[in-house]
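The next block holds one structure in the form of structure tokens; read it before the comments.
One protein chain is absent from this view; the other protein chains keep their places.
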Amino acid sequence: MNRFTTFLARDKDFTVLAITTIVVTFALYMLLGQRVFSLAGVQSMSIQVSEFGLLAIAMGLAMLTGGIDLSIVAAAGLAGVMASLAMSGQIIPVTEDNSGMLFVLGVVVALVTGLLTGLLNGLIIAKLSVPPILATLGTMILFTGIGMAITTGNSVGILVGGFSDIAALAIGPAPLVFVMLIVVFVAVGLTLTKTRFGRRIYLFGENDVALRFSGARTERTIIFTYMLIGIIVGLAAIVIIARANSMRVGFGESYLLQTILAVVLAGFNPFGGKGRIVSLGFALVLLQTLSTSMTAFGFSPYAKNLVWGLMLLVVMVVTYYVNRPRAKVRRPRDMTGGLVAPTGTFPTVRSKAGAR
Amino acid sequence: MPETNPAASSPLLSARGLEISFGGIQALRGVDLDIAPGEIHCLAGENGSGKSTFTKIVAGVYQADAGEIAFNGEPAHWHHPSDAVAAGIQVIYQDLSLFPHLSVAENIAVNHMMQDRSPIISRKRMRAIAKEQLERIGLDLPLDAPVGSLSMANRQLVAICRALSMDARLLFMDEPTTALTHREVSRLLEIVLDLKRRGLSIVFISHKLDEVFSIADNISVFRDGIKVGDFAAADLDEVSLSRHMTGRDVTYERYHRTQDDDRPVLEVKELAREGHYTDVTFDVRRGDILGVIGLLGSGRTEMALSLFGLNDHTGGSIVVDGEPVTIRAPWDAMRHGIALVPEDRHEQGLFGKQSVAVNATATMLERILTSVRTLSPAKEKALAQRVVDEMKVNNRDIATRVSNLSGGNQQKVVIGKWLFRDPKVFILDSPTVGIDIGSKSEIYDQIHRLAREDMAVIMISDEAEEVVANCNRILVMHDGRILRTFQEEEIRAEGFRDRLDEIISNPDDQDQSEQQEVAR
Amino acid sequence: GDGGDAGSGDDDGKYRIVTVSKVEGITWFQRMSEGVDMFNDEYSDEVEAYQTGPDSGDPAQQVQIVEDLIAQQVDAIIVVPNDVLGIAPVLERAREAGIIVGVTEATQLVGTDSIDYDVEAFYNAEFGAGFGQQLTEAMNCEGEYATSVGLLTSESHMEWLAAANEYIAENCPDMVNVSPTPYENENDDQVSRDLAEEILSAYPDLGGYLATTPSGGSGMASALRDKGRQDVQVVALTLPSVAGPDLEEGYMFAGQGWDPAGWGWALNDVALRMLKGEDVTTGTDLGWPGYEEVVVDGQLIIGNDIQQYYPGDFADGDYPF
Partner (left out) sequence: MTRSPFAAVIHRKMTTMEKMLSLIIVGYIILVATQSASFFSISTLFDLIRSGAALTIFAFGVLIVFISGGIDVSFAAIGIVAGYSAVLISKAAGVDDILFIIVVAVAIGCGLGSINALLIHLHNLPTLIVTLGTASVFHGAMALLLGMETFTRSGVPQSILDFGSARLFTVGGESGQAGLSIFLPLVIGVGVLTWFLLYRTRIGRSVYALGSNAESASRVGMSILKTQLFIYMYVGALSGLAGIVYFSGLAYINPAALIGTELAVIAAVVIGGAKLTGGEGTILGTVLGVMIWQLLQNTLIHLGLDSSFQDLFFGAVLVAILGFIYFRQRQANRRALVFSSN
């Protein structure tokens, strides 16, 4: 317990977010009660948070390296389209006997497509040194384009019976897809904290140059990170097509900005090196309960955006006040709010004049 | 204690009881200090003893928790650095505080721009100001080049020009010479003396005691945030000053190689990199400490980076233990037992926001794995602790953020993270820049020990004194070439240090004399 | 359909009927919500009806909203799907939870377990053919024409277009479609306008333009107005208030549409009838012009609200909606 309290005191960002989440959820529970927070209601929220949550983890990973991945939704779309095609009967006819095989094929196709999208992003970012925001903006359009070229925009329906059961099955009271999300959460969390690869992700985000000078294969780290993102995106695609029993280009577009919102709400530093998977869990819970409650109140989507935006600002401002040293402000402030290189460092723009 | 009365006349600056703490760290405890008009007052003290913090309080960057400052006889309450600037205080900050993306002219004239209060800037005036200052210190730099494209030394000179451009009454110079070579330092010290003659007060901070003694009127010594005393420079010598700073006698041992295995560990043959350096040939043996010295831009760092796989060479070859090797990446270098402590500690060596433990183990993650290949916190702690112990890092708490360590201790961490990889060849690029004499001697001791334990060390340095004391072989590089090579006997010769200084300061003369020698 | 227990899950015993639009905040669905509101006012002692929807045309958001509504045990959910196939599973789950599910623009779902009914303002083929007829009329049965849809993924748009193209090919084989795959105007004003300008520049001989979105039509009309051209005949899905000035000033030849308010009304009306256990059969009057005598074919309920707009219809500047 003691360790727990010192932990809370040390990671104040997390504490603020956790308390906000609990307070807001409780307040909404008092207001809406069983209308939203019935067993069915909570199950429904947990299903909804699943596909979005997977994408948010993917975005979080990109941000830890100091990058961003704008292509996640498009990549999930492409993976979903490919998997759906495999199970649509358009390429391989679906019969009684092969539907089990096609089921597996669909899963594999989704994961492999996801992996390949991640690999492509990783290569462009690591080997061509295109800034992640531009690289993934380009591939976002590219992946959408590939999906579009394949489907000409049509929905691809899944004929393999039972695939949509993924979305319907539950383990005890917990929907299967939610369990899947939890598993990914734990796996990514462990990877980040317990493996060399995870350590390098953080170190790269903090100072990629120092990591290179430490002898780490920085480019490989980046490529692997985006490949991991790709796999998670593939999983998200599986959840999506299981829920929709079909896939269409453009499905889930609005998740993109939402994942960024969730990730920064969770205290991830957009410039890398900082962010915890546990916090992301809380941020997702907070956003999902707010969103569901807004529907229950019958508010317009703009009201929902308003509340989400306010929540982000409130959490950040409170975090600032909680973290502020009690005495006068004196730490050399990061005047642009953490957006410039840490003080004392001096970006090198060596040109011929300087080097020689 | 031989306390001197700092000044007969009333002091220009007088600080009383300054206190400040950062989080848990008490950086200054009740510091009283007077600066007389027209004196050169040096501050000395180990890394983290509070010299820069004192400077920043006087400059209005930090607000003291307690204590008062009077400037020119009047109480000074700076809320912002601009207040101090307006009162006539100029600072050359340790981190230079330049704007890498702005031009040389703008960086120099920025104070004027801020003072003019005119919303529109006059580029003509800026260039005129910059030109005047550059001429004053005898420097020719392109006025429109972004400062980020300059070498460290030129950046430092730009920062100096900026401070000189204002009619300050009190000038702080916080380690202004770290990147400068002998010649530039002498020029700067002359300017400082000249400023003094014109009535300016100067507070000069440096870890290079010879500089301190060549200009100081008075010296104040800081230790652990406490000012331990004010001394007239004449009453001190390097030994006694070091004792005041560190509380012990600091001596630099000379290094002598004792190994008798003379087979080279590393042979560099006619190594070249277009535009960086050419025809670099040398070898190092076990137990060698090879000093590489030269002016800035002489190609030393570029060469070192090539050996570490970060600057592909375009010609020549590298041989390790008799085997030709290809080194195209740091891990190639590491595989062949080559390690590098980079020049730029902050940018290239440290993960500032991470703990000492994380930094110390960053090169050896495979050493801290459990049986299932996950990171083992216990092993990590143990290994980091060993690094910290071995390198004698002051702060024993390996959970501290590394950015909170003093410069000397940070450098020990950077060196330490290679220690347990047992490199065969250890390249240290300017390992003691900005490091206090106490830590310096500890770092030297470590290097000597490593060499004695059969490592081959290559030490790049700007200071003749440093290479003479620590190296048993010296290369002088100039303009991308090896100018001279010295062996141990020559190095130990009387007056060698001055000779080396002379060579470095006038490498082009050297070129000629050498050619003459060849011609004869 | 299975009426379910009257007014379940609601404290004041009213039926809760929620309409989920494709996207909130655009003219079309604002007009639809007016119909829903009118319905709500009309039957305020029996129902609590309102419209909600996503802030973008993202099908995933609609799925989320429906999920929420199921958990809240509303009595009926009406959806104008952004992705018909994609929303089908969640609608099926709604029905399993005893909720009445109505859709529109989703004839693919007719006959499946995902819906209780589908109200269409008209037969899509007939509506599409109407466009074809207008365009052939406009172009005197000859010349090049281009087409654009909101998105290639909008099924109803593609259906209308197919019908229109078929009509044109049959009746005026000399007309040439320069864009066998229609261009996308993304339902966006700026995109529509840029698209129009590029089409005009790429096809100097263009004689006609058919757009299945209001923005597509007005984008082309604006481009023509800007260039002082009236040689390209524009036909589009539109609303009177959007098309009015373009029609009157001669930058649009004709438009087609239906009243979204009536759509919303009719969809809600059927839901209420089903909740009350009443039957909807061919000839039933849903209480809005165009739906006085619907045709019922299984789950499919078809009205007759094809409206054609021509110059002169709104000369006085008074737009019904």
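Odds and ends about this structure:
Chains here go by letter, A, B and C, matching the order in which they are written, and residues are numbered from 1 within each.
By our rule, a residue touches a chain if its C-beta (ideal position, glycine included) is under 8 Å from a C-beta of that chain, and two chains touch if they have at least 3 such contacts.
Since this is a predicted model, take the numbers as computed values, not measurements.
When the full complex is examined, the chain removed from view is found to touch A, B, C.
The chain that is not drawn here is touched, among residues A:48, A:113, A:144 or A:225, by A:144. Seen across the whole complex, the unshown chain contacts subunit A at 70, 124-126, 128-135, 137-146, 148-149, 152-153, 208-209, 212-213, 218, 222, 257, 260-261, 264, 269-271, 300, 302-310, 312-313, 316-317, 320-321, 332-341, 343-344, 346-352, 355.
Subunit B residues in contact with the hidden partner, per the touch definition given at the top, are 59, 61, 80-82, 85-86, 91, 93, 95-102, 106, 110-111, 113-114, 116, 118-121, 123, 275, 301-302, 305, 310-312, 348.
Touch with the hidden chain on the side of subunit C covers residues 23-27, 30, 55-56, 152, 179-184, 188-190, 193-195, 197-204, 215, 218-219, 222, 224-229, 231, 239, 241-242, 244-246, 317, 319.
Definition applied: only the chains that are shown with their structure count from here on.
With steps allowed only between chains in touch, the distance from subunit B over to subunit C comes to 2.
A straight line joining the Cα centres of subunit A and subunit B is 43 Å long. Averaging Cα coordinates per chain places subunit A and subunit C 34 Å apart. For subunit B, the set of residues touching two or more other chains is empty. Subunit C meets subunit A in the complex at residues 18, 24-25, 50, 52-56, 58-61, 63-65, 67-73, 83-90, 93, 97, 151-153, 155, 158, 181. Per the touch definition, subunit B reaches subunit A in the complex via residues 20, 22-23, 61-63, 65, 95-96, 98, 100-101, 142, 145-146, 148-151, 154-155, 275-276, 297, 299, 302, 308, 310, 329-331, 333-334, 340, 342, 344, 346-354, 358, 362-363, 365-366, 369, 373-375, 403, 417, 480. Contacts from subunit A toward subunit C in the complex involve residues 35-36, 38, 40-41, 43-45, 47-48, 51, 148, 152-155, 157, 164, 167-168, 240, 243-255, 291-292, 295-296, 298-302, 304-305.
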